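All protein chains but one are shown at their positions in the complex.
Right, chain A next:
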Amino acid sequence: MLAAQAIHFARRGTPILSDVTVTVTPGKVTALIGPNGAGKSTLLHILSGALPPDRGSVHLHGSQLADLPRMALARLRAVLPQTTSVSFPFTVLQVVLMGRSAHAGLTTRTEDRAIAQDAMRMTGAEALADRAFTSLSGGEQQRVQLARVIAQISGAPSSGARFLLLDEPTNHLDLSHQLKILGVARSLARGGAGVFAVLHDPNLAAMFADQVIILSKGRIVAQGRTDDVLRADIIEAALGVRVIVQRHPAFDVPHIVPVA
């Protein structure tokens, strides 16, 4: 369980998050949606341990995040950023293997390589292994980074569920890559990982998430099962657009249509 309790965070006196409590459950995809400037990325950074909250606490498997050794934390949770720039011409395999840094000395090189290969296969990046990361398209780069973060939380001696945090992972990607990235995230959750994804598009949240949290002006407006949260009145109040919520023609999930 990865849980943030009564988080408050302000930047230069301006409150960014006020009294935010969220739980990321193993085996489920939890989506965080909300308008720009709602504090979504800040909340993700606090959940990842990169940003300490002003007040409140974050617990991972019962331990305070701040008390966990950095390397132990890195074996339990990984973060996929929106984009990653790599300054030097690393190969794709080298980038994915960097995900194994926290396992140095715990797994052998051969094991690391096998885990990296598996992760690349999951994200459809195995054919890119020897290419220079800098020569890839945005969609390919994101598949490689997803393989890197999967490799990071794979194959350690069991010490509880792993967590994957995704920070607007599908921005700038074409539709096929959006579905691919979130599909992989979903299958990781099916495998027992807790997935937390900051998303822009409520329809992507509807298709891939079990739980949805809506954040607006630093406060949680709604959270719960996807069907309960993605309702027209809640979305209109939080996102400030009029919408009609139908059923998705192919899946049994809500389908949100904006009406100006």
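Criterion: a contact is a pair of C-beta atoms (placed from the backbone, for glycine too) under 8 Å apart; a residue touches a chain by one contact, two chains touch by 3 or more; residues count from 1.
Note that in this section contacts and distances are computed from a predicted model.
J.: Quick one: the chain not pictured, UniProt calls it what, "Toluene tolerance family protein", "Ferredoxin", "Arsenical resistance operon trans-acting repressor ArsD" or "Iron chelate uptake ABC transporter family permease subunit"?
T.: The record names the chain that does not appear here as "Iron chelate uptake ABC transporter family permease subunit".
J.: Taking the full complex into account, find the residue in A:102, A:166, A:204 or A:230 that is in contact with the omitted chain.
T.: Answer from the full complex: A:102 touches the omitted chain.
J.: Write down which of A:4, A:58 or A:73 is the residue touching the left-out chain.
T.: A:73
J.: Among A:18, A:57 or A:91, which residue is in touch with the absent chain?
T.: The one listed residue touching the chain not shown is A:91.
J.: Kindly state which of the options A:152, A:170, A:211 or A:226 is in contact with the chain not pictured.
T.: Only one listed residue reaches the unshown chain, and that is A:152.
J.: Extract the touching residues of chain A with respect to the undisplayed chain.
T.: With respect to the unshown chain, the touching residues of chain A are 45, 48-50, 70-71, 73-75, 77-79, 81, 84-91, 93-95, 98-99, 101-102, 104, 113, 126-127, 129-130, 152.
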